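For this view, one protein chain was removed and the others were kept in their places.
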Amino acid sequence: MVKLLKYAALTIILAVMVFPLLWMFRVSLMPPTGGLSLGAFFTPIFTLGIYYDIFTSGNMLRYFFNSALIGVIVTAGNILFCFMVGYALSRYRFIGRSFWFYSLVFVLMIPAHIIIIPLYMTIHHLGLYDTYGALILPFLVNPIGVFLVKQYIDSLPSAVEEAARMDGAGELRILIGIVMPLCKPALAVLAIQVFLTNWNSFLFPFILTSSEAVRTLPVGLALYQGHQAIDWPHLMAGSSLAVIPVLLIFLFFQQHIVSGITAGAIKQ
Amino acid sequence: MTTRKFTGLLFASPWIASFLLFWLFPLLYSLVLGFTDYRLMAPDYQWVGLDNFTALFSDQAFLSSLFHTFIFVLGTIPVTTVVALALALLVERQFPGRTVFRSGFFMPSITSMIVIALVFTNLYSRGGYIYLLAEMLGLTPPENGFLLSNSTALISIMAMDVWMSVGYYMLLFLAGLKSIPMELYEAAEVAGAGTWRKFRSITIPLLKPVALFILVINTIKSFQVFVEIFVMTKGKYGTSTAVYFIYETGLNRFEFGYASAAAYVLFIIIAIFSLAQFRLFRQRSVW
Partner (left out) sequence: MKHILSFSTVALALLLSCTGGEQRSDGQATLDWWQFWTDPAIKPTIEQMVADFESQNPNITVNITDLTWANGHEKIVMAFSSNTAPDIVELGSDWIPEFSSAGKLANLTADLLADTSQFYAWTPAVYDSALYAMPWILGTRVMFINKNLVKRAGYDDNYIPLNWSQLKELCYKIDSLGKDIYGFGANAAEKHRLYKKFLPFFWSNKAKIMSEDGSFSTFASDRAYAALKYYKELCDSTSMVDTQRRLEDAFLDGKVGVIISGDWLLKRIHNENPDIDIVTTLIPGPKYPGPSFVGGEYLAVSEQSKQKAAALKFIRYVTSPENQLRFCKANFSANPSSKEAAKDSFFVETPHFQTFVKQLALSRIPEIDEHWVYIEDIIENALEKALYQNAPPAQTLYEAKLEIEKLYAE
């Protein structure tokens, strides 16, 4: 009975959570001439024409590829760098440690619209404008990611590392061989979070690039919002497709949140 | 000991490099501009000291944008945190269909805010599904839809925001729950503790680092709420938030010095809130 209640509750929550997304998907199956009349949601008219259109005309595939490429590189970079930096901030005392910690939070606290003009100038100045580099290099160390890892490592007992250090293990070995496996859940969250943020990022790619060769998916999708009318079916179809890669990344990494730390690993 | 200091610096170097190369100049640039009357594209500008800051505190538009921001922050964060924790607890243990529920709850966080905001603009408007649902439940939604009414626009956007972000914070709580060693629960069971007792004295205290992270990140993000406002109401109907004010002032009216000053006022407010959270959690963990 309790179990049944739990499932009922979960199902209701699930319905609330996915309904707007189902709406998005339903609109993407509308014929282009159908408009967006609300009753149409339940009418049995479906077409995959828009999806066909997205794959065959325009450069959507290219934008997908760009977003995926940038997303993978930035995510990989962040897993490594955020882990390193977060570990350093959590476990080492070094010159300017609190300054560097606060600088992370500082960057997060200033609205993007205020810093994007000087950033745009910097990117131009470095010759990175309209390149992949403009969308990768500034974002390789995500402050939220570092903060996440630092908080996570803070919560882990340091006894295991100390023991390894006593045994003469090098710092890098401790980092990679001991701490990293313990951080799997945090790194999994980090990977999802970074990929997701990057995948949906609009403002920076829009400002820092201009040619179609390096255009990312959110910028490509924004072009469907016309001057006076929104191309709903295309926009919703593109957005539905855009969900798939992140969902796959989520499904892949969430296993690590499940398995996480084996019980005996951090006996104090 | 010196080698350890050096190693720490080495491990932190990716951020140090990134900060110096990409972020330091923009931060200083905007900070300095906050003390000038710089207008975008104007040939020159004057040092005005604290004038921008004093002007801000008598600027009705800025003050009301701050007020809306506070409502947004104080209204969403507690709800988001509690719901996210509840969802995490619901889907933590293994049961058939768990991945489906987890993925479903996380799905709203996946889609871009721009798209979500456009979708909800439809759902909230007169004749939209949320509007119809409200009518079916016997409520009287505002005549022109939820977003075109001063009394419901902001709260509707807040509700959307909670809907959208709980999945992400659920994920963080799940990671946090996994860092709690099972032995603690087992030991507590041996000692005869019930579910509530275990939750209060093991789960809650040990979730603190993650909870702190969630609160701080959510605070920083929520104080800077912008995209949903930009897409859904353009700051009308009592939804103009601080960052929307900054955007409007800086990039549409070109009063960039003034907007930078506003950004730093917001910065100080966010910093105070975050610091308070750090303090609060540090003290509690001593108890």
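Labels for the chains are A and B, by order of writing; each one numbers its residues from 1.
Just so we're on the same page, a contact is a pair of C-beta atoms (placed from the backbone, for glycine too) under 8 Å apart; a residue touches a chain by one contact, two chains touch by 3 or more.
Quantities reported herein were computed from a predicted structural model and do not represent experimental measurements.
Contact with the chain that does not appear here is found for just one residue of B:42, B:133, B:182 or B:204, B:42.
Listed residues B:14, B:108 or B:145: the one in touch with the omitted chain is B:145.
Remark: the residues of chain A touching the chain excluded from display are 32-37, 57-58, 116-117, 120-122, 124-125, 127, 129, 202-203, 206-207, 210-212, 219, 222-223, 225-231. Where chain B meets the missing chain, the touching residues are 25, 28-29, 32-33, 35-36, 40-43, 47, 125-126, 143-145, 148, 150, 231, 234-237, 251-254, 256.
One rule holds in what follows: only the chains that are shown with their structure count from here on.
Once the centre of each chain is set as its mean CA position, chain A and chain B turn out to be 16 Å apart. Against chain A, in their complex, chain B makes its touches with residues 4-12, 14-16, 18-19, 21-23, 25-27, 29-30, 40, 87, 90-91, 97, 99-116, 118-120, 122-123, 127-129, 163, 167-168, 171-172, 174-176, 178-179, 181-183, 206, 208-210, 212-213, 216-217, 220, 224, 226, 243, 246-247, 250-251, 256, 259-260, 263-264, 266-267, 270-271, 274.
Considering their complex, residues 6-7, 9-10, 13-14, 16-21, 23-24, 36, 38, 41, 81, 84-85, 87-89, 91-95, 97, 100, 103-111, 113-119, 122, 126, 137-138, 140-141, 143-144, 146-148, 151-152, 154-156, 171, 175, 185-186, 188-189, 192-193, 196, 199-200, 202, 218, 221-222, 225, 230, 235-236, 239, 242-243, 246-247, 250-251, 254, 257-258, 260-261, 263, 266-267 of chain A touch chain B.
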